[in-house]
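Let me give you the structure first, and then I'll get to my questions.
Omission of a single protein chain aside, the complex is shown with its protein chains in their original locations.
Chain naming follows the written order as A and B, and within any one chain the residues start at number 1.
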Amino acid sequence: MFIMYPAQFNYFAPKSVDETLELLDKFRDDAKILAGGQSLIILMKLRLFSPKNIIDINKIPGLSYIKEEEGYLKIGALTRYSDLEYSDLIKSRYPLLYESIKHLADPIVRNVGTVGGNVCHNDPGNNLPSVMLAYNAEFLVKSISKQRVIKAIDFFIGPYQTALQSNEMVVEIRIPVQEPKNSGAYMKLERRAGDFAIVASAVNVSIDDNGYLKKVGIALGAVGSTAIKADKAEEFLIGKKADKEVIKKASEIASEQTNPSSTPFGPSAEYKKAMAKVLTFRAFKNALRKVGVEI
Amino acid sequence: MTVEITEEPKGVHGMGHKIRRKEDIRFLLGKGNYVDDIKLPGMVYLAFVRSPYAHAKIKSINVEKAKTLPGVIDIITGKELEKVGLAWIPTLMGDKMMVLPTDKVVYQGQEVVAVIAEDRYKAYDAASLIEVEYEPLEPVTDPKKALEQSSPIVRPDKNTNLVFKWEAGNKEETDKLFKEADVVVSQGFYYQRLHVAYMEPVGSIAHYDPVSGKLTIWMTSQAPHVVRTVFSLVTKIPENKIRIISPDIGGGFGGKVYVYPGYVVSAHASIKLGRPVKWIATRSEDMRSTAFARDYHIHGEIAAKKDGTILALRIKVISDHGAFFGDANPSKFSAGLFSICTGSYDIKAAHVEVVGAHTNKPPGGIAYRCSFRVTEAAYAIERLVDILAHELGMDPAELRLKNFIPPEKFPYKSALGWTYDSGNYAAALKKAMDKIGYWELRKEQEEKRKRGELMGIGISSFTEIVGAGPADLFDIVGIKMFESAEIRIHPTGKVIARFGTRAQGQGHETTYAQIISEILGIPVEDIIIEEGDTDTCPYGLGTYASRSTPTAGAAAAVSAKKILDKAKKIAAHLLEAREEDIVYEKGRFYVKGSPDKFKTIQDVALAAYTNPPPGIEAGLEAITYYNPPNMTFPFGSYICVVDIDKGTGQIKVRKFVAVDDCGNIINPVIVDGQIMGALTMSFGTAFLEEIRYDENGNIYGGSFAEYMIPTAIETPKWELDKTITPSPHHPLGAKGVDESATVGSPAAFVNAVVDALWHLGVRHIDMPLWPWKIWQILKEKGAVSDE
Partner (left out) sequence: MSQQLVHVKIIINEKAYEADIEPRLLLVHFIREIAGLTGTHVGCDTTNCGACTVILDGRAVKSCTLFAVQADGKKVLTIEGLAKDSKLHPIQEGFWVKHGLQCGYCTLGMIMAAYQLLMRNPNPTEEEIREGISGNLCRCTGYQNIIEAIKYAAEKMRGGVS
């Protein structure tokens, strides 16, 4: 404890995904992938985590990209947060993702931290797990012997735990391309700018030409052991016309799906549950306003 | 407010000039010289093993594995220090503290074993291999419990947790007035435990030269001279063979007055090994083991007449000092200058009692930008006055105006014994009210309240007490709290001036140069200011508690005037006139009536060495050890406006006006900088910062990931203004300013928030005002929104 000098480790800097997968297969739980390292290196400095082998994937070409293709927004695992922040495509078409990135850590950390690293680290207080759940994102995962696609809902299984096997790595994040009348918003309550969320709510919503809710994604951060998809609230809303009462009800349903615990000397579970509702309501309010619906 | 374009520090710039700081260039180019920037040949590194327990017996220490690690040079335990009499050292408050424990640990994060290795990584590798076997003991972390009979005893060398009992004022008279009063308001306040959180963690490099027997220590110290004396007394090394250098310091705020175990162990290790030993605390180590601030449990009562006239004040405090009484107060003041708690008000009688307790927490109680417990005092009185106003249904501004000490009453003797040098409190408050549009805001608040919106306005009209201090009252370990300034003018008119203070960002290299430039008319670029080297600088007590300008600034002025006296004699000699006929004006001397035929201060300087008048010593220099006749009493009025989000409990500081009066100003840009910095720190205090301990003594808030220093995003935009009431006794009419805003503003923030909620039945909320606390209150009062 109290240290800021990491323990020794063996360092590998593979030049390809295949080479990485070979190393992963060899070391399994004794290895850790270093992507942006903005969580990993902190843990290593404090010696809360001291992996024997570090596999640095930063020297692999072709793992950083943002493109729409085959009905998906495809994001390379090594894409930095700031690449998303300064992407016109993300800013104009993926407001939920954009807002969540703007509220992720700080501008300097965003230059280094990666989307792949964020989802794999699966910190319950971090931004992207809930965003991925709200978008119904998928992750393209590879191991030496196979590749598979894991849905976000199946991926985030517990605090700092994912469905990844020890020999697998995420190579791509896939978010379904959003419909024309789509919007979204990310509301994060934090102690201070750049801090982890006290509670966060991610909302992605599409409406039809008559103003009825066509697609809805809601997920909440920091109110359970991992990000929580508010599927009951989503179901409740589909096909309904968005008004204040409906959204309030949905926010309440979403809040009921959360399972927060009280923070010592900090916010109570009761507060967090209440905030889940308030923030979800506000996220909808902001998102709907962008598609011309006032509630 | 915006800063104007400042002038370059070239030419003669005296009082009131907005010049750029002389010290800045090295920092801007990355050429500052902080302790960790210094690298000596053969230097090795020290790391500590620290206690995971708040209270535990040390059963055994196994260093075998660590010893064999390549690169490890030495391992030092408390038992080893005990043999050389260094396991314990005295604190500045007459207590003693452990350097390394021999038998038991008394707080979590305490240094237990030191490792010396070739580099830092290896030192920490070795530290993590040292096995310490503990037998946990029951800890006590609540000072009230610590004072109960049944409490575990923190200290192995004491049989009580009571540190001191201190009181001031007239109890009988106070009690009598309380009985006669129409209204009595009483309220408990907890001023939470804080850390100063300077940006540069503490550290030292000790270098013992076995040939000369000289020990040089580079140290993050705000008070190097006193530390040298203490070191000499403890180690028996002659004081002239100890040199302490405080190089550039990355913020101090009171936290770098304390003597830390790392300083002592690095010195011991260097003497033992004959090599330079560097110790630099990591941030988390620093947060968990260096001196804390506040942790004051205050119970205040105020008695008044129905019309709002304040009669008397009664305050009881339980102060938590952690394991060692390590405050950096003047010796006679166990509770610092808390007795300034009658504040800006004409109060007939007051009584204060402070009881100090040991707990299983790190020591400190240091003066965090607070001039020795003045923040706690100002907070208590300004909260009490505000509650009184609300109870009486009076406007808080009007109640204050009614009770201020009127300007004609200065010098004013307070009920608790201080003689305030000067003040015009109503002028400052009225200026702040005008600037912020106070009555319009009250109107807006009324309208908003009708709509169910929560808006609050908070005032704080504080009085500071700085510039310790007069020798009859103030000393640290027996050394009188004078301050020194030595000015030397060389033959070519260039100046080196040396001081016993040590800036940590306050800009002494500029302000002191301006003082000298003001009096001697020498361009500021020709004046070099040096501080922080005990071998070269005159003895001084250091920089803290806003004392540098009131004491060292005055010393500089007196030294400059001494030089001027001699310069006049030399000028008379050069101008072949009588001394009494010499007129001095801004660096020039001439004979009365002939201003065109003059000698400059530079001419005089040259003559001082080349052509001194008969009977007068050569040279042009002076040294002063200034004993201030009184403290200075800066003051101000702050007004804060907040809006509260009923959905989340979040508070937004919409507007904040600060009107400060620190007497005559040397450099307005630097003064404003100090105020804005201190306001931001207090914004952190009010809303974000706290260190907590659970009952097992585990810390919460012990790293920068957990201790929430404000960023630029939430920090409000400050609006500053001034009134000027010169100090009648300071040679320049100046007062200290560095801490005014930390003293004055916490109450303004809390008063604003309580003002927003008073109609719901809220009297007080302890800091920090986290949104979840506010929301909980709103919920209880049925005022939350679910939108």
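Observations, loosely collected:
One rule holds in what follows: contacts are C-beta pairs under 8 Å (C-beta built on N, C-alpha and C of every residue); 3 or more make two chains touch, one makes a residue touch a chain.
Values in this document were obtained by computation on a predicted structure and should not be read as measured data.
Contact with the omitted chain, checked across B:Met97, B:Ile249, B:Ala545 or B:Val642, is made by B:Ile249. Touching the missing chain, out of A:Val109, A:Ile144 or A:Val177, is residue A:Val109. Checked against the hidden chain, the listed residues B:Leu162, B:Leu233, B:Ile616 or B:Ala705 yield one contact partner: B:Ala705.
From the options A:Ala163, A:Val177 or A:Ala193, the residue with contact to the chain not on display is A:Ala193.
The residue from B:Gln506, B:Gln602 or B:Thr685 that touches the chain not shown here is B:Gln506. By the touch criterion stated above, the residues of chain A touching the omitted chain are 3-11, 13, 34, 37-38, 41-42, 44-46, 54, 56, 58, 80, 82, 86, 105-109, 111-112, 193-194. Although one chain is not displayed, its contacts with chain B can still be listed: residues 1-3, 5-6, 20-21, 23-32, 34, 36-37, 39, 121, 196-201, 248-251, 253, 282-284, 504-507, 669-670, 672-674, 676-681, 703-705, 709, 711-713, 715, 717-718.
Heads up, the rule we're going with is that only the chains that are shown with their structure count from here on.
For the pair chain A and chain B, the distance between mean C-alpha positions equals 43 Å. Taken in their complex, chain A has these residues touching chain B: 1-8, 42, 46-47, 106, 189, 191-195, 198, 248, 251, 264-268, 271, 274-275, 277-279, 281-282, 285.
Chain contact summary for the complex, chain B toward chain A: residues 50, 52, 109, 120-121, 124-125, 127-128, 282-285, 288, 647-650, 688, 690, 692, 694, 700, 705, 708-711, 713-714, 770-772, 775-776, 779, 784-787.
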